[in-house]
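Heads up, the thing below is written out as structure tokens.
Only a single protein chain was left out; the remaining protein chains are all shown in position.
Letters A, B and C mark the chains in the order given here, with residues in each chain numbered from 1 onward.
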Amino acid sequence: MNLALLNPEIALVVLALFVFALDLVWSNKRGIGYVTIAGLAGVAALVAGQFGLNTTSFSGALIVDNFAVFFNLLFLGAAALVVLAALQYGEQFLHWRGEFYGVLLFATFGMMFMASSGDLIAIYVALETASISLYVLAGFRKHDPASGEAALKYLLLGALASAVLLYGMALLYGLTGSTNLAAIGQQIAGQAGQPVTLLAMTLVICGLGFKVAAVPFQMWAPDVYQGAPTPVTAFLSVASKASGFAVLLRLTTSALGPLQSDWQAIFTALAVVTMTVGNLAAIPQHNIKRLMGYSSIAMAGYLLVGMAALAAGGAPSILLFLAAYTVTNLGAFAAIIAFSNATGSDEIDDYSGLASRSPLLALGFGFCLFSLIGIPPLAGFFGKFYVFAEAVNRGLIWLAVVALLNSAVSVFYYLRVVKVMYLNPARDTSPVNVPPSLAVALAVTAIGVVVVGVGIGPIMDTAVAAAQVLR
Amino acid sequence: MNDSPLWPLAVYFLLVLVVVGGMVLISWALGQRHHEMATARPYESGVARTGTARVRLDVKFYLNAVFFVIFDLEAAFVFAWAVSVRELGWSGFVEILIFVGVLLASLAYLWRLGALDWSSARRRPRR
Amino acid sequence: MSDPLVTLVFYGIAAVTIVAAIGVVSLRNIYRAALCLVLTFLGVAGVYILLNADFVAVMQVLIYAGAVTTMLLFAIMLTRSPGSPRSNAANRQSGLALFAVLVLVVLLVLALGTAVWPQTAPVAAQSSVDVLAKQLFTTYALPFEIASVLLLAAMVGAIILARED
Partner (left out) sequence: MLTLTLNHFLVLGAILFCVGLYGALAKGHAVAVLMGIELMLNSVNITLVGFARFLAPDQLLGQVFAVFVITAAAAEAAVGLAIVLVVYRQRRTVNVEEVDLLKW
């Protein structure tokens, strides 16, 4: 037991408690937001200091390795950007901001342990911590029926999914007599031929498939994305999805390693349906948040292509995709928040003529949409490129072709938004004001989209270093 | 499995069933039955009711149930620690201290928030 | 576990538990369904006692049968809709749900029916609280501490959502 390894997480809890205490005595809610961002930066520095430190503690329940550091930095960065975007998310949309930031920190805390746990029990408790906080965040706009509905749907389906996940975990424990991922990996090989092993694995993948919004467990995503407060939607679409993939990667490589051919088949099937359903359903959407919901389902599909192609050394492409997608999506949501702040609308038709109303906002949003399509040299291109290339390397050429076809479909609905912004005449010509904190968030992510694309070499090296510990 | 025989428990269980069932049966068989206007009312000999019983309860009842659940769980964990306090030693003490400390912080927060005040007068309006 | 009386007790408890569980999902009135749920919880506690899991049984009675049920009943009372006797009706997808459950039943029969579990030699019984506490505070110290934050988040979240302001 080495408490020093827990420094970042302890600091995060202390920060959360401090934010709650501050909220009671300080009425400057924006100030609390800045304190939160500064605190998150401090925690991120602590996490970054753990890079290269590959060790386990707490009887294997805690794993501090590059993989965990990579994901923890991703969660912390996403949380900081979401707080930044929420700072000036319309006063009319969000009350109790101090508590909002505090609960967001709890969710981040849970996700950090999801990425750095090597034990089924720890993973489950961490997952519940993150999920419960996210249910609360989704319903944070208590006077908005859409927000309450989003929270209810997320909660009911999420609780169902965690029950299914748990049954799978229970069977895994029964088959191997252990809850430690590495120990399960050693024992499970002897049980590989049994139907119950397959059932346990399927149940676990189903439960986690809900977290990452894979078809057929995606039905919550569009509703929750549309109804939840927009900063929460942003957080759900990047951090929650990344945490699900972190657990999936750890489980499949260490605990379920001997069953590779089995889970590969499951992920292949899931990837095909998820990509196709997400992209086709996104086409007729007219609400931008809902569109992003389907887009995030499609992204889960591409990531599942990576999971299907996950061989020794295949994980870096998934990590790279997640990093690129996180930056891009946060930027897109910063733009959506800025727009709905000024106009109170999330309808795509209202984006007409945005290019003339606020050129910079349209430009930043356009950058992110192009990155989501996968136009070189933006971040999204490299994410998709490496994942699809990995599929080709593994001989899954037809899967890569399906993914490319899906990407082609996605061009249609992303470009429609760009077209509306740049070519349609503005109905309302008043300029759209972008408040400074949102401008900063958008600028940071837009630069990130370009930098990740241009400076891909060192980032890929980091991803390779992070993925090395898997197997 | 414990080797203490289970049959006394079964006998006890049966006895409970017999006694309770017997009491209900006997009072049903011996008691008088009548159906008058007042019989179906709640509180046959009490005050006549005013208004509907279906008023909406204050949500504070629910919040108190939540506090009860959370601190009930805490008590269960503390109990588990207390059972083997000597074997667990100082590391166990530190662990339970962190655990209780986090929940103590939440209790302090509740207190300051006014969530523990039953009357709504003293609750601070917050935005 | 070879005492036939114990087996008989198990069948009794299992029958009560299953019947009560079916009551939870089939009774028309949600109050009665909730009371059936209490019976299920108590039956499950009985199963734990048969399995020598006394601490889990105590938690089951304290947390589930006591506290969680109280919370459920308050929530039902706070959300009742006037004049609806069929408060626990099935939704329009109940046919689909039944189909999904039947598929799961087939899968479970196939999987559990053929399963071979790694058996170890039975160990002489001891009080489970000792062992459990040792595991909880040594091997599983990390999830234990995460659980404190879980409880904190749940309590704060419930207050934020439920209070009226």
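Criterion: contacts are C-beta pairs under 8 Å (C-beta built on N, C-alpha and C of every residue); 3 or more make two chains touch, one makes a residue touch a chain.
Treat the numbers as computed from the prediction; the structure is a model and nothing was measured.
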Omitted chain - touching chains that are shown
A, B, C
Which of these, B:10, B:59, B:78 or B:116, touches the one chain of the complex that we don't see?
B:59
Any idea which of A:223, A:350 or A:390 touches the chain not displayed?
A:223
For subunit B, which residues touch the unseen chain?
59, 62, 66, 69-70, 73, 76, 80
Sites on subunit C contacted by the missing partner chain, in the whole complex:
1-2, 4, 6-7, 10, 14, 17-18, 21-22, 24-25, 30, 33-34, 37, 40-41, 44, 47-48, 50-53, 55-56, 59-60, 63-64, 67-68, 71-72, 74-76, 78-79, 81, 87-94, 96-98, 100-101, 104-105, 108, 112, 115, 117-120, 122-123, 125, 128, 131-132, 135-136, 139-140, 143, 147, 150-151, 153-155, 157-158, 161-162, 164
Go through subunit A and note every residue touching the omitted chain.
120-121, 124-125, 128, 131-132, 135-136, 139, 142-146, 148-153, 155-156, 159-160, 162-164, 166-167, 169-171, 173-174, 177-179, 219, 222-223, 226-227
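Operating definition for what follows: only the chains that are shown with their structure count from here on.
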Indicate the whole-number Å distance between the mean C-alpha point of subunit B and the mean C-alpha point of subunit C.
17
Roughly how far is subunit A from subunit C, centre to centre by C-alpha average, rounded to an integer in Å?
31
Between subunit A and subunit B, what is the gap in Å from one C-alpha centre to the other?
40
Two or more other chains are touched by the subunit A residues 1, 13, 20, 96
Residue numbers in subunit B touching two or more further chains are 91, 102, 105, 109, 113, 126
Residues of subunit A touching subunit C in their complex?
1, 13, 20, 58-59, 61-62, 96, 99, 102-103, 106-107, 109-110, 113, 117, 119, 121-122, 124-126, 128-129, 132-133, 135-136, 139-140, 142, 151, 174-177, 187, 190-191, 194-196, 198-199
In their shared complex, at which residues does subunit B touch subunit A?
91, 102, 105, 109, 112-113, 126-127
Counting only contacts in the complex, subunit C reaches subunit B at residues 1, 3, 5-6, 9, 52, 55, 58-59, 62-63, 66-68, 70-71, 74-75, 77-78, 80, 82, 125, 129-130, 132-134, 136-138, 141, 144-145, 147-149, 151-152, 154-156, 158-159, 162-165
